[in-house]
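All protein chains of the complex are present and in place, except for one that has been dropped.
Presenting subunit A:
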Amino acid sequence: MSTTTKAALAPPAPAKTRPARTRRGLRGSRAFNFWLFISPFLLGLIVFIYVPIGWSVYLSFFDARFTVTPSTFIGFDNYTYMLTDPKFVHSLGTFTVFAAFIVPTTWAVSLGLALLVHRLRFLRAFFRSVFFLPTACSYVAASLIWKMSLFSGVRFGLMNTVIGWFGSDDVAWLASPDPPWYWLVIVTARLWLQSGFYMILFLAALQNIPGELYEAAAIDGARRGWQTFRHITLPQLRATSTAVVLLLLIAAYQAFDEFYNLLDKTTWGRPPLVELYYTALGQEQDYGAGSAGAVILTALIVLVTLFQGRLMGFGRGEESK
């Protein structure tokens, strides 16, 4: 409280800012505030993220079957096992196919939606909300709807009803990998769930492009449509595009819910997280091998992200525009 009196003696000029600072007194130190604001998040981060990661690394060097407090150290055996396990290696392949398809498709669909909504003169808020709403739906709920009503294999499934009008036989969309209809189910579910969110990001970026640029381009003789889009809009969206691609890639790496819920007891269509779930938490209860797989996967994600950041200049701020 003594600090208050000191404040009263202060010269008038900085007095405007002083009371606020001195009111906090000793606690006003930057370091204290830093830790005050950071610590809840840091604590959460340590307890829920870093400790589990550390534990996982620890487990990956042990023979941990049916236990998370193992005692038999086995060195790199789990890593050798995972890297020579055709299922795990195959799951990385599955992920690559999935990412190679879903990332550009979602990027294009959400950009397309954003351009359409951006050009609307009325009902813009309505359409923005309509396209954004699926984001609020859970992957599990959507997967169940996709599996049981849209793409159910029986005659009254929605898709089978539709193709039935054209005289086609019922298709069991999720039963067999040949033809791989299950990708259609997975990709459409994910597009429906994701596109709206990325559309909002693109919409914000579109609204940030100064109108003068388009005016200048028009004066220089640029035709509206493709030419303006190719040379003005797209370059202006570069930073957002980079961020969106990065987020999509991470989301693809994290893909779990729809694969897990749509495909039962398959040996195909299993991205790494699903494979690791079955290894560690599912039937096998092999926490050692599962953790080794998780560490390998984390290393891969870090590598790809760094590489992509270097390639596309994400995080370099203004200059990347």
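Definition applied: contacts are C-beta pairs under 8 Å (C-beta built on N, C-alpha and C of every residue); 3 or more make two chains touch, one makes a residue touch a chain; residues count from 1.
Note that in this section contacts and distances are computed from a predicted model.
Asker: Could you check which of "Cytochrome P460", "Sporadic carbohydrate cluster protein, LIC12192 family", "Spore germination protein KC" or "Sugar ABC transporter substrate-binding protein" matches the UniProt name for the chain that's left out?
Answerer: The UniProt record for the chain left out of view names it "Sugar ABC transporter substrate-binding protein".
Asker: Check the options A:Asn33, A:Thr96, A:Thr161 or A:Ser176 and report the residue that touches the missing chain.
Answerer: Only one listed residue reaches the unshown chain, and that is A:Ser176.
Asker: Could you tell which one of A:Leu45, A:Val89, A:Val154 or A:Ile250 touches the chain left off the display?
Answerer: A:Val154
Asker: Have a look at A:Thr80, A:Gln227 or A:Thr267 and name the one touching the chain we're not showing.
Answerer: A:Thr267
Asker: Give me the subunit A residues in contact with the hidden chain, please.
Answerer: Looking at subunit A, the ones touching the missing chain are residues 65-68, 86, 148, 151-155, 157, 169, 172-178, 264-268, 278, 281-285.
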